[in-house]
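All protein chains but one are shown at their positions in the complex.
Chain lettering (A, B and C) follows the sequence in which the chains are written, and residue indices restart at 1 in each chain.
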Amino acid sequence: MNASRRTRVALLVFAVALALVPLSGDRFWVQFAAKMMIAALFAMSLDLLVGYAGIVSLAHAAFFGLGAYLLAGLTNGAGLVSPLATFPLALAGTAVAALVIGFLSVRTSGVYLVMITLAFTQMLYFLFGEAPGLGGSDGLYVAQRPRLSAFGTTLLDLGNGRTAYFFIWAALVAIYLLLARTVRAPFGRVLAGIRINEARMRTLGYRTRRYKIAAFVAAGALAGLAGVLDATLYGFVNPAIFGWRQSGLVLVTVLLGGKGTLYGPALGAVLLGVLEHFGEKWTAYWNALIGAVAIATVLALPGGLAGLLRGSRG
Amino acid sequence: MRTPLSRRAVLAAASAAAASAMLPRRSFAATKAKIKIGLLLPYSGTYASLGNNITDAMKLAASEKKNRLGGREIEWVAVDDESDPAKAPANVNKLVVGEKVDILTGPVHSGVAMAMMQIVRQEKTLTIVTNAGAQPITGSLCSPNVFRTSFSNWQTSYPCAGVMLKDGRKKAVGMFWNYSFGQESMSAFREGFTKGGGTIVKEIPVPFPTTEFQANLSEIASLKPDAVFVFFAGAGAAKFIKDYAAAGLMEKIPLYGSGFLTEGVLGAAGPAANGIKTTLHYADALDTPANKKFREAFKKATSREADVYAVAGYDTIHLLAQALDKVKGDTSAEKDLIAALEAARTESPRGPFRFGKTHNPIQNVYVRLVKGGREEVLGLAQKEADDPAFGCAMAT
Amino acid sequence: MVEALLETEALTRRFGALAAVAGISLRIEAGAVHAIIGPNGAGKSTFLNLLSGELKTTSGRVRFRGEDVTRAPPDRLSRLGIGRSYQTANVFPELSARECVWIASHSRKDGEARVAERGARALAACGLAARSDVAAGQLSYGEQRQLEIAMMLATEPILLLVDEPLAGLGHDEARTIVDLLREVARNRTLVLVEHDMDAVFSIADTVTVLVDGRVLETGSPQAIRESPRVREAYLGEEE
Partner (left out) sequence: MTTSLVAVQLLNGVEYGLLLFLVASGLTIIFGVLGVLNFAHGSFYMLGAYLAYFIAERTGSLLFAALLGLPVMVLVGFLVERLAISRLYARDHLSQVLLTYGLVLVFNDLQRALFGNEVHGVPMPRALTGSVALGEMQSWPVYRIFTSVACLCIALLLRQVILGTRFGMRVRAGASNAEMVEALGIDVRKLFSALFTAGAVLAALSGMLAAPLTTVYPGMGEGILIVSFVVVVIGGIGSIKGAFAGALLVGIADTFGKVLLPGVSSAVVYAVMAAVLLFRPRGLLGQPALQR
């Protein structure tokens, strides 16, 4: 109880500190922090799937990419600028994709599920890289950043770096609170039961597949949100965001941070972001560094950073 | 879904650049500080050797200028872009917003270049593209503050059509990696070939970066065209050449391509490459004093052979030196600096070089033939080739 | 004649060449405690797994309350009222006892209040009310068995499939479970697979003996005890 209160205070301090970053006035660090927050949101969404429902999916980058591409497509193709239109549509689109992929994937489990989700990721990667009309390998620009106006005044302009920052901050905090609630709610506890012993859950009467699909869709839609925010922040989407390496990297993030804790994967995202930023200056082989961190985490720190903070090893 | 940049946006960008030039100049002291040059290049991954050659050639050129541009000492800031477009926006920001470089150079990968264009068009950073050949950079997305010292994809493949037709090959199969570099090369070739009266029997897109060609080679053998035009590069090119020769097609159906088919892969491809004809704006074997001097200096500095990528890096610094000398190192005089670059000329290792209206090079394109494992220059495929500038408002 | 709650017809399950269950036809009567005994490898657990839907039948049928449920998945059978407990305690070790029964109870969604109440009732019925905050993995072996049964009860089953509830328990623990089962069986139907003959004969109304995946004999405990065939095939071996 004590530890969890300490965690809560630490998270609060961290959230406030993040909110103060724009005061530094340095555009680069504002954008850097925004990118970290998007990565944190992305990792948290995967944690719902991996840490709570126990589903190891390599399709998560696909949902991130779909969200980003849907925003670009809705803006460029349909001329939609208002986030009130584009955000829900992009999330709905991602959710539908997650429903289809989830429906087909959770028929299998374990390693087969890892592989079939990998296959879907690769299919989408090739689709967006090669199919005509989807931007091709060079990617797409978001013609206009989401902007909300009414009666001739602009209420919210996400093309403005600072506004986008606060919007992303708010989204991160809101999604954290939502997820924290969800995992404590009956739905989250049933997911935990499925993770621990799915066969038993079925003999208790649960249609476990439906729960798993629901988790898949929820996690996928939130990954889509992270993608939408990414496209909003940078105004640029590219098929490279679909690749299986991206899916692998976000899995590393979740495990490094500590799966099943929500805030752990967020911490993992920050740590990897910082490692990437500074590690690159320090060594040309920083990819190996990330690899080494992943290996060390698996071998020595099964509980991840969150486990370390709680003083336990898993 | 591609977003062609509206004419209005380009004009707006141009006028904004002009307006900022009229803003009060920074203090003179500031301009005497080091000039910061950002390098956004791959130092890891498949294209690392390209990134290294471009960088080393830039530093070679800088040393010839005593490491000073317009009287200011150079400070290099390099970021490894890993040729990963997914990381590109963050990497560009690192240099443009974080490091506040005076001049941004790079990248190799055109996906990275697209992310870069998005940002530098907004931030108005003076940018010199040192490799990526994507058409939009000096086409639909062109911008007064963006120059290119390498090539546009069109320039490397359009002339190849003429070479083939001149050789009497009227029926061709086109085979290319199905990503933008390949697609743009193919369409440039198609334009030239059909315009000149040739027929393209079949176009075969191959997923990038697949290197399994056997099925399509059998298909080509059954189609029996007069010649084959291909776009592959790097490892894929080496593999393709070996497969093509091993399938016994090299003697029966001559192979043509943009120069990237043979750049940097002759060693790996070995004797299989003999007989391939390509077009490119440079050839290692160009017999000019400028090229000889450059290649010797590069070899001395790095103990590696120079290549087409190094040439672009080398020219970048020499062109910058001219322009910055003209404005006395004052990078805040944006309008003057852009005008100075537009007027810059150099006798490059590749031959005469100047910028066209869209800031793409106007340069010779050569016909090259692989013979005895070495590239020979057969002559000019197109003299002073200019890019047709698809959709660039600055062209008019 | 009492109505059959569950009926199997030539129920068969093969694993490759081996028929673990080879054509079992059996009637389980409503309200009865029906014990299934037999030597190791007789197919008792396989039979239970077929009834609970955890294994797919190779051939034959299962009817529950007159409805053909041969191909029904385990979750559907559970919702129809077939509960299941396991040979080795199959609880959720990371969750507390209360959470375990909550999960079981929540599978019948009818409002959080009722879910909680049903769970509490099941825990109390199994004598675990005082241990409800202990993680299931920390409970003693006997308590885990009690929790198993509590979880089963929390789903309010009509028919209970109980697999070797006494295996590995000490004398006192076993007695607690036997008492509990007797209590549980008062208004439910129970199919019990068990090795402990004393326990079986003390609570069963009907006993079926399986040998090599087939029914050797079915009858009252008394009849089974006295059957020479059973003695020969089975009881003789056990002590």
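Keep in mind that, in the parts below, contacts are C-beta pairs under 8 Å (C-beta built on N, C-alpha and C of every residue); 3 or more make two chains touch, one makes a residue touch a chain.
Keep in mind the model is a prediction, meaning the values are calculated, not measured.
**Student:** Can you list the shown chains that the hidden chain touches?
**Tutor:** Hidden chain, whole complex, touched shown chains: A, B.
**Student:** Among B:G234, B:G257 or B:G329, which residue is in touch with the absent chain?
**Tutor:** Counting the whole complex, the residue in contact with the absent chain is B:G234.
**Student:** Among A:M115, A:A150 or A:L178, which one is in touch with the chain left out?
**Tutor:** In the full complex, the listed residue that touches the missing chain is A:M115.
**Student:** Can you tell me which of A:L140, A:V190, A:L251 or A:L309 touches the chain that was removed from the display?
**Tutor:** The missing chain is touched by A:L251.
**Student:** Any idea which of B:A221, B:A339, B:I362 or B:L378 touches the chain not displayed?
**Tutor:** Hidden-chain contact among the options goes to B:A221.
**Student:** Using the document's definition of touch, tell me which of A:R107, A:R184, A:R210 or A:K281 contacts the absent chain.
**Tutor:** Within the whole complex, the residue contacting the unshown chain is A:R107.
**Student:** In the complete complex, the non-displayed chain touches which residues of chain A?
**Tutor:** These residues of chain A touch the chain that is not shown: 50, 56, 58, 104, 107-108, 110-112, 114-116, 118-120, 122-123, 126-127, 130-131, 244, 248, 251-252, 255, 259, 285, 287-288, 290-295, 297-299, 302.
**Student:** By the contact criterion defined above, which parts of chain B meet the unshown chain? Give residue numbers in ascending order.
**Tutor:** So the residues of chain B touching the unseen chain are 44-49, 178, 203-207, 209-212, 214-219, 221-222, 224, 234-235, 238-239, 242-243, 246-249, 252-253, 264-265, 267-270.
Heads up, the rule we're going with is that only the chains that are shown with their structure count from here on.
**Student:** Looking at which chains touch which, would you call it a line, ring, star, complete or other?
**Tutor:** Contact pattern: an open line, chains touching in sequence.
**Student:** Mean of the CA atoms for each chain, then the mean for all of them together: which chain is nearest?
**Tutor:** Given all protein C-alpha atoms shown, the central chain works out to be A.
**Student:** Could you compare the number of C-beta pairs in contact for A-B with that for A-C and name the larger?
**Tutor:** Higher C-beta contact count between the two pairs: A-B.
**Student:** Rounded to the nearest whole Å, what is the centre-to-centre distance of chain B and chain C, using the mean of the C-alpha atoms as each centre?
**Tutor:** 75
**Student:** Just how far, in Å, is the C-alpha centre of chain B from the one of chain A?
**Tutor:** Centres of chain A and chain B (C-alpha means) sit 36 Å apart.
**Student:** So what's the Cα centroid distance for chain A and chain C, whole Å?
**Tutor:** Whole-Å distance between the two chain centres: 44.
**Student:** Enumerate the contact residues on chain A facing chain B in the complex.
**Tutor:** 27-29, 31-32, 35, 72-73, 76-77, 126, 129-130, 133-141, 143, 233-236, 238-241, 243, 246, 277, 280, 284-285, 287
**Student:** For chain A, which residues are in contact with chain C within the complex?
**Tutor:** 186, 189-190, 192-193, 196-197, 199-208
**Student:** If you look only at chain C, which of its residues touch chain A in the complex?
**Tutor:** Spelled out, the residues of chain C in touch with chain A are 52-54, 73-75, 77-79, 84, 86, 90, 92-95, 99, 102-104, 106-108, 112, 151, 155.
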